[in-house]
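The other protein chains are all here in position, but one chain of the complex has been omitted.
== chain A ==
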Amino acid sequence: MTEKLSNAQIAWRAAQDIKDGAYVNLGIGFPEMVAGYMPEDREAVFHTENGVLGFGRNPAPGDEDWDLINAGKKAITLRPGAAFFHHADSFAMVRGGHLDVAILGAYQVAQTGDLANWSTGPKGVPAVGGAMDLVHGAKRVAVITDHVTKHGEPKLVEACTLPLTGVGCVTKVYTSFAVIDIVDGHFVLREKLPGLSFDDLQSQTGATLHTDGDVADLTVPEL
């Protein structure tokens, strides 16, 4: 069993790359954790596609106002400077390139930057929400994910086999083992867990890992 980062640690690592003053959309579920690990000396404004900029932490149980929710339909609170807007404005922020970064979950990411994160196939009721919109327009689209599925299969692949959310849209991947950029149709390894050899990492990755200069140690705090 290879040592790996927890979801909280992956979220922490992704948060370290969000710049002060950034407008950020976090996908539903696991990516929402990123907000909790922003460095204290930086302020990001979080966007939720149902029509709020500048939301804060979830309220305590009993304090919810169910007209004030995020895209995952969880209750939220507002920070000073927050704003409400309708859906057409909200998705203008998304597609119009006004968000600095979107951080999303993934079933599969291809070395071409293709992302599959909305459907695991024809079974069940199809539901897409804002997934296909969010992959377009943010200046940086990053994915946070386990490096492999719970069955040990690579999630970083040459070509996605699951239904696509978007083509050539992902630029960076933070996994439970590594930090990887997508450059010109290649996975370029930037950081990896120090206890994991390059060959180990490659064997759990479904496409060739490239390097471009030094590979740094991926170190995160205990969380």
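Convention: contacts are C-beta pairs under 8 Å (C-beta built on N, C-alpha and C of every residue); 3 or more make two chains touch, one makes a residue touch a chain; residues count from 1.
Basically, contacts and distances are computed from a predicted model.
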Check: Which one, "3-oxoacid CoA-transferase subunit A", "Tat pathway signal protein", "Branched-chain amino acid ABC transporter permease" or "Purine hydroxylase alpha subunit apoprotein", is the UniProt name for the chain you do not see?
Finding: "3-oxoacid CoA-transferase subunit A"
Notebook entry, point to check: Of the residues A:31, A:166 or A:206, which one touches the chain left out of the display?
Noted result: A:166
Margin query: Among A:19, A:42 or A:95, exactly one should touch the missing chain; which is it?
Written below: A:95
Notebook entry, point to check: Taking the entire complex into account, which one of A:109, A:131, A:144 or A:157 touches the absent chain?
Noted result: A:131
Next item on the list: Sort through A:41, A:67 or A:214 and give me the one touching the missing partner chain.
Entry: A:67
Next item on the list: May I ask you to list the residues on chain A that touch the chain which is not drawn?
Entry: 48-52, 65-69, 73, 84-88, 90-91, 94-95, 114, 119, 125-133, 136-137, 163-167
